[in-house]
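Structure incoming, see below.
With one protein chain withheld, the remaining protein chains of the complex are depicted in position.
We call the chains A and B, going by the order they appear; numbering starts again at 1 in every chain.
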Amino acid sequence: MSLDLGAILAKHGNDPTRLLQILRDVHAADGLARPETITAIARALQLPRARVEGVAGFYSFLGTEPRGRFRVLFSDNIVDRLQGSVELRQRLLDAFQVGLGEVSRDGLVSIDVTSCTGLCDQGPAMLVNGRAIPRLTPARIGAISALIRGRSPVEEWPENMFRIDEHVLRRDLLLGTPFAPGEALSAAIDRGAARTIDELKRAGLRGRGGAGFSTATKWQACRDAPGPQRFVVCNADEGEPGTFKDRQLLAEHADLVFEGMTVAAHAVGAQRGFLYLRAEYPFLLPHLEAALEARRRAGLLGGEIRGVRGFAFDIEIHVGAGAYVCGEESALIESLEGKRGIPRNRPPYPVTHGYLQKPTVVNNVETLAAAALIARHGADWWRQRGTTQSSGTKLLSVSGDVARPGVYEYPLGVTVQQVLDDSGAGDVGAVQVGGPSGVLLSRHELGRRIAFEDVPSAGAFMVFDASRDVLEIVDDFAHFFAHESCGFCTPCRVGTTLMAQMTARLVAGKGTRRDVKDLSRVAGAMKSASHCGLGATAGNPVLDALEKFRPSFDRRVASREVLPTFDLDEALAPAREVTAREDAGAHFPEES
Amino acid sequence: MATSYPPPRPRKKLRVATASLAGCFGCHMSLLDIDERLVDLLEEIELDASPLTDIKAVGPCDLALIEGGLCNAENVRVLRELRSHCRFLVAVGACAINGGLPAQRNHIDVRDCLQTVYLTGLGVSRGFIPNDPELPLPLDKVHPLHDVVKIDYFLPGCPPPADAIWQFLRDLIAGRTPQLGHGLIHYD
Partner (left out) sequence: MTDAFSLDGYDVPFTGGQTILQAALAARRYIPHLCYHPAFRPHGSCKVCTVKVNGRTVASCTTPARAGDEVESESPEIRDLRRNLVQFLFVEGNHFCPSCEQSGQCMLQAVAYDLGVTRLHYTQMFPDRPIDASHPEVLLDFNRCILCELCVRASAEVDGKSVFALSGRGIRKHLIVNAESGRLADTNLAVTDAAVSVCPVGVILRKRRGFAAPIGQRRYDPKPIRAMDEPADGEEG
């Protein structure tokens, strides 16, 4: 690896808002951000050095610690685990005699886990030097360790290894309507900006990212905000574990998404757009860049779009660096500006004070795709599906214990049972709708409906059969949130870690009734006092499980109200070692 | 009409144990600092196992006042003895509540600590790490009491002021939940 920092800085025009992209390039070239590199970047961008270091220290895929020449990250969502990722990971660790999170002695390889990489329909999955490998099997792990041992550059590994399949198993309005680039934009231009927003309003389109805010209201507020500059941002930081429907949309309907962004730009009067792509989806990048280029050539991006004077708009792609919190719109904007992804205080909202404090619309991938089709086919066409409060259709990423994992598009209002039947679920024990921050449903709630008024979903739909241990599921989610908390506010920063400690104790059979009580207390504090949606929802799986799966907890809880929070006999091990004592007094017999 | 009242029940004294684990006896000194109120206190309580009585084995008690945290195996055994014999345990003082001063060794590997003190430290020659089975082994980290057993009440301070101890015990004896106001709660 060799680092030409000058070239990287020049490529990004010494622009501080490009800091995250600069650090990504530095990592790709050098494997880490060295102290002297950070100093040089700070000098070139005229930023305080500590600020650059702070950004490098925030994102999972950046950092200042050395890693192996081959950095392997196993996707650690519960669905990967159900598919056997833990055993496969151990196989690779054994092959290189290295511990999880460590670098092998020769510096060749480091192996660790990362949050869900969005391949639950074809897991277990991993990232090697940022490239995604799905469908891991013992044979594949063997091949990977041979390639690493042979020091074969990842770019030269068999292409087949990186093949990502798209499984679309049910299409409706969004995925099933033919679309020709430019037709939505033409319709929007003909209709005019104000009436386009009215049409969206009539369509009742609500944000597909989870919060369900009215898209028309958002666009209108941005359009009404003062100032000449406006921005449209597509949130493709699809980080919610178990979600992969945006991956599918971007892979197969990129034009539709970009068209939605352009319709939005026309409606609100924006000149620049960003697609914020999660770092786990680098395989989409060449295809997306090509789609943008084709749109520029077709006059669908650039100046005088569709011949409309003064309508100039272009889109650039920003790639994240491993931070779930950047899916929160204000954190995403901070990240776009080259900063740590910390959610902002609101008000003011991004629609008036967004990117560079200018009016900004941030919409989910699916929302923009829907907006484009609504612009083309009208509100009534959209309203023919869904319920009064939840119009249209919704993409679900179905994974877990089902025969046919993949993307399913349903009219909103579909029952959970319908989705289970269609995807071939067997003896269902629980369904996690909307990902860890969503709702955990028990087998008694399968008649409930996916809709804003009942069970809202940002798109994840993870199925667990009756043999699965709900506590392990909850523990996996708790560790996910502890790993992804940005650390800004006290309740989430500390609460997520305490929660993960307690669920780990419970899973290990060392939890107590006190832990169970404290889980509620911690989850409650996070819900009431957290700064953003991450913290406010991080306690959901625990609270849902305590309410609906109480026996899972009670079965695992020790009879004593309090057990030591640490292993007493283990705690004596270091002293035993240096004193070479093995007498009775050197142990806690009942603990061993 | 003559009403016959039952004869007053002989007031049963609370049986109290006290212990100092990884502490400095400062909390015990502060208990003694309630001065002449000790006389009143002894009307209400009787001491069981305690450094003050030199009774070693704890019997059935209503209350144990425990100062100091857990820095070795012996501390843990004593604490568990107290837990199994006493209705209520009170963590008295900073060390019992958060490990206190001894817990400031927690970022040091206990092996390094023992090696430095007994083998490699300045002025140590021909040293060895004591390994007599009589000696309790240190834990890898110092812990507060609530990490190992259920603690019913916490009385902070280093040490808690005599007035706080007095107020606290009076509340407990009277069957009230102890309340400490400004000036009586402090952590130093």
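The criterion applied here is as follows: a contact is a pair of C-beta atoms (placed from the backbone, for glycine too) under 8 Å apart; a residue touches a chain by one contact, two chains touch by 3 or more.
Just so it is clear, the structure is predicted and the values come from calculations on it, not from any experiment.
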Per the touch definition above, residue among A:P35, A:G192 or A:G227 touching the missing chain: A:P35
Contacting the left-out chain in the complete assembly, out of A:L93, A:C486 or A:L506: A:C486
Contacting the left-out chain in the complete assembly, out of B:A73, B:A103 or B:L139: B:A103
Sole contact to the chain not displayed, among A:F58, A:F231 or A:F244: A:F58
Interface with the unshown chain - residue positions in subunit B: 91, 94, 97-101, 103-104, 106-107, 141, 144, 146-147, 151, 153-156, 158, 179-180, 182, 185-188
Positions on subunit A contacted by the hidden chain, ascending: 35-36, 38-39, 48-51, 53-54, 56-59, 323, 340, 345, 347, 482-491, 493-498, 501, 518, 521-522, 525, 528-531, 565
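The rule is simple: only the chains that are shown with their structure count from here on.
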Whole-Å gap separating subunit A and subunit B, where each centre is the average of the chain's CA atoms: 49
Residues of subunit B defined as touching subunit A within the complex: 73, 76, 109-111, 114-115, 129-131, 133-134, 136-141, 143, 146-150
Footprint of subunit B on subunit A - complex, ascending: 514, 561-562, 564-566, 568, 570-581, 583-586, 588
